[in-house]
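Attaching a single structure in structure tokens format; questions to follow.
The complex is shown incomplete by one protein chain, all other protein chains being positioned as in the whole.
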Amino acid sequence: MSDRILSCSAALAEALHEEMSRDETIFILGEDLTAHAGIFGQFKGLPENFPGRIIDTPISETAILGVGLGSALTGMRPFVDLHFSDFVTCCMDELANQTAKIRYMFGGQVNIPMVIWCPDGGGLRAAAQHSQSLEAWFIHTPGLKVVVPSEPADVKGLIKSAIRDDDPVMVFQHKKLFARQGAVPENDFTIPLGRAAIKLEGKDVTLLSYGSGFYLCEEAVKGLGHLNIDAEVVDLRTLKPLDMDTVARSIKKTHRAVIVHEACLTGGFGAELTARIQDELFDYLDAPVKRVAAKDVPIPFSPPLEDYVLPKVSDVVEAARAVTYR
Amino acid sequence: MSDRILSCSAALAEALHEEMSRDETIFILGEDLTAHAGIFGQFKGLPENFPGRIIDTPISETAILGVGLGSALTGMRPFVDLHFSDFVTCCMDELANQTAKIRYMFGGQVNIPMVIWCPDGGGLRAAAQHSQSLEAWFIHTPGLKVVVPSEPADVKGLIKSAIRDDDPVMVFQHKKLFARQGAVPENDFTIPLGRAAIKLEGKDVTLLSYGSGFYLCEEAVKGLGHLNIDAEVVDLRTLKPLDMDTVARSIKKTHRAVIVHEACLTGGFGAELTARIQDELFDYLDAPVKRVAAKDVPIPFSPPLEDYVLPKVSDVVEAARAVTYR
Amino acid sequence: MTNQDQDYISYYRTMVTIRKFETLAGELFAAARIPGFIHLSIGQEASAVGVCSCLRKDDYLTTTHRGHGHMIAKGADLKKMVAEIFGKKTGYCKGKGGSMHIADFSLGILGANGVVAGGLPIVTGAGVSIKMRKTDQVGVCFFGDGAANRGTVHEAMNMASIWKLPIVFVIENNHYASTTPQNYACSVNDIYSRSASYNIPGTAVDGNNFLKVREVTLKAVQRARKGEGPSVIENKTYRFRGHFEGDPQKYRTESEVDAWKNKNDPVKRFADYLARKKILTKELNQQIWHEVETELKKAVAFAEQSPYPEPQEALDDLFTIPSC
Partner (left out) sequence: MTNQDQDYISYYRTMVTIRKFETLAGELFAAARIPGFIHLSIGQEASAVGVCSCLRKDDYLTTTHRGHGHMIAKGADLKKMVAEIFGKKTGYCKGKGGSMHIADFSLGILGANGVVAGGLPIVTGAGVSIKMRKTDQVGVCFFGDGAANRGTVHEAMNMASIWKLPIVFVIENNHYASTTPQNYACSVNDIYSRSASYNIPGTAVDGNNFLKVREVTLKAVQRARKGEGPSVIENKTYRFRGHFEGDPQKYRTESEVDAWKNKNDPVKRFADYLARKKILTKELNQQIWHEVETELKKAVAFAEQSPYPEPQEALDDLFTIPSC
């Protein structure tokens, strides 16, 4: 079947449409969903097509997450919209102490087929409480899977996998990327969780990223080309489970790696990935693994400040230069 | 002045006693504090000596943290007891979106002199919701300082510094270590935040740890001695700010490092520290940095299961062997 | 005996089972045969059995750190419970949960919870699920007077109300939350009265009176089953033991505890009622206690003879597909 150009937002809606048509236990839960098809219009078409299966809630994140969980424990497949990923702080107990632990704690008696969908990221001048990238907290929370798609096709394929997965999956989708366009297959395809994609091949340095970081890398490749540095771009797509095989294959070729993410540097996912790379691939590395990330402050409002804090294409170029010129 | 042998618990109470006598804006807030001087008896003597300044709350973690914050913004120096560090999930918004961000977000208008005291850790057969080590989440939350003392003298000196600090400081104290004894100076001393201690000198490998991990390293040193491996033990004590100078000095000597913590491996503080070490000290490393940590599951209840999940002395020995025999 | 008499005897037997189970658990804990810490519900048996006697097997239940009684009342297997509390492989959760984390999804028991008031959002979700699946199941949630002050209660009750969910919220007001008296921590005396804030009918009951608890719960469960929405019930009761086994209990006097024990023991009160009504003879009573004792001894023997899990089983059960 042929590909069409869709936005990330439309890819999300299409994935949901296909899955909700297939399985009537799937429903969407969150604040302000029906009037405008989600506050970013991300569920276009769903309120009309699935009345009663896309449910507006009061502003009660704690209960929203808990309701998702309770419904998952009793036969439903909830897709919980957290409005802004920042508000995950308001249901952290339901997420980290309940959802993540219940299957294990109860000896595997029950499955929790639940998606927690979190619009995240900065660049929209939305300031400290509406711009975060919090995936690293959940990498460190056993019992959750973590998915961060970048391109529209990934959105569709990964959302469908996340919905079909019988475990809780957190999906972070960058708010600034909703409008990004890309080719998306028309058919009912899925992208398995835990499989990275080498999206651009190269031999001099491996750029490892996900979500908005992927686009920084994609752009950086051009700049690096001018410097005669041939970069390979790996889009991790799923952070847990992590596709270390693909990472290893690439680094065994390039011997150099730069990790790029929008979350702040200290304690970010880049730390974990660096730790694994230097442990598992020590003898293949010709340079330290470099991390490109946001600076360690909350996201400020003012444009020059926010631009300074968030990672830039030039940071990626710089880091790649540093490890290749070594 | 002379040292006495005190428990970690007594060192905490002594630090609070000294500071509360010095500054009457300091008060303690939390659940079940007055009847038994804290649920671990950790505030022995304080309810009698500071009536009205050690305040029992309803079970309302969200409000407890928020009340601490609101009082800190208006002239007080709260010391908030979170009962079990696991319940930080119930006030994550007040902590990560409010306490950590308010100073920055408001352009430095106000200070937040607040201690968030979290009894943490496993080994007590307290199962998944009462045994966690969550410091890594807060390392990744700009605006918070993070302290994890191990020995009684560190507890006293660091608690006093945390209380005097004008920024929010999270202190994690391991529940199983409350009874641990050690020499504690009698005088009014502080240990500055951000200063690690080389507690045992060695030349073959650097063992980097904090909290309960420190004791694993201390014990491992003996076993390593039998293997003719001379290990240096660095107790980081403060994770943010981090004393990279001491870490670097040690690794420049030993060329090998093992990081030990009780929190689960993936995304733990060991990841961040590894990433920094391999970046800043790449040419000094003769082996990859190894991490010893809990396995990536919630803490199970049954003794053989919990013992299997938590890191052991033999794991430290094994990791140190692996990096030194390379 | 009439059918009702037989039912009453069976409820009484369940109350005795809880009393004996908890007593035994306390003894085993004191003898250091149970790891960790445990919270006993002695004194609160009428609440557990009164409520659960109104439920079907496919109804849902969430409970608390003090949940043994609720589970037994909902029909849990004693062997698997004891084994779990011992940390054995044959326990409900293969030893992963322990006393504070037992569940039996085949009985609709969605789990005890180590987080106070953690069950309310979960049972609300079960309510949503019931409604979407269009069954006539009911969800019940037990929580304490201390739990009542957590924000989850507010959010869950508001949602249950606006969606008319088939839920019964049961407050077990035993007047203390750990060391903290209800009349210190809670801004109202009658916690059930807060249900007005959610346009939910609420009632307080003498929680040590089995028949009263059952009567009020029956109504609430019926209401829920008919799709008329949630209810709140406050069972006023008392815990005879400390908050946890080993609790020094400086926050209350012995005489206060004794007064409840001597004058307001729910098991004894129901026994007396049944005796007065000539349903329970002295012999039958003795027989019941004896049978329960025997059954529990078997459960303990089962647990003791069961193996501990193998250490590496700690890595199982996190995800449905182990490889992740």
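In this document, chain identifiers A, B and C correspond to the written order of the chains, with residue numbering beginning at 1 in each.
Here is the rule we go by: a contact is a pair of C-beta atoms (placed from the backbone, for glycine too) under 8 Å apart; a residue touches a chain by one contact, two chains touch by 3 or more.
Computed from a predicted structure; not experimentally measured.
Touch, as defined at the top, links the missing chain to these shown chains in the whole complex: A, B, C.
From the options A:Arg195, A:Arg249, A:Lys295 or A:Arg321, the residue with contact to the chain not on display is A:Lys295. Of the listed positions B:Met76, B:Ile116, B:Met170 or B:Val323, the one in contact with the omitted chain in the full complex is B:Met76.
Touching the chain that is not shown, out of C:Tyr198, C:Tyr238 or C:Phe319: C:Tyr198 (per the contact rule at the top). Here the missing chain is touched by one residue of C:Ala185, C:Val292 or C:Leu318, and it is C:Ala185. On the side of chain B, the interface with the absent chain consists of residues 25, 27, 29, 52-53, 55, 57-58, 60, 62-63, 65-76, 78, 93-94, 97-98, 102-111, 142-143, 145, 165-167, 193-194, 240-241, using the contact rule stated above.
Although one chain is not displayed, chain C still touches it through residues 149-155, 157-158, 161-162, 184-188, 193-194, 196-200. Interface residues of chain A facing the missing partner chain: 31-32, 34-36, 39, 56-63, 86-87, 89-90, 124-130, 295-298, 300-309.
Quick note on the criterion: only the chains that are shown with their structure count from here on.
Put simply, the C-alpha centre of chain B and that of chain C have 36 angstrom between them.
Annotation: 40 Å between the Cα-based centres of chain A and chain C. Within chain A, the positions touching two or more other chains are listed as 93, 97, 104-105, 142-143, 240. Shown for chain C are the residues in touch with two or more other chains, namely 93-97, 101, 113-115, 151, 318.
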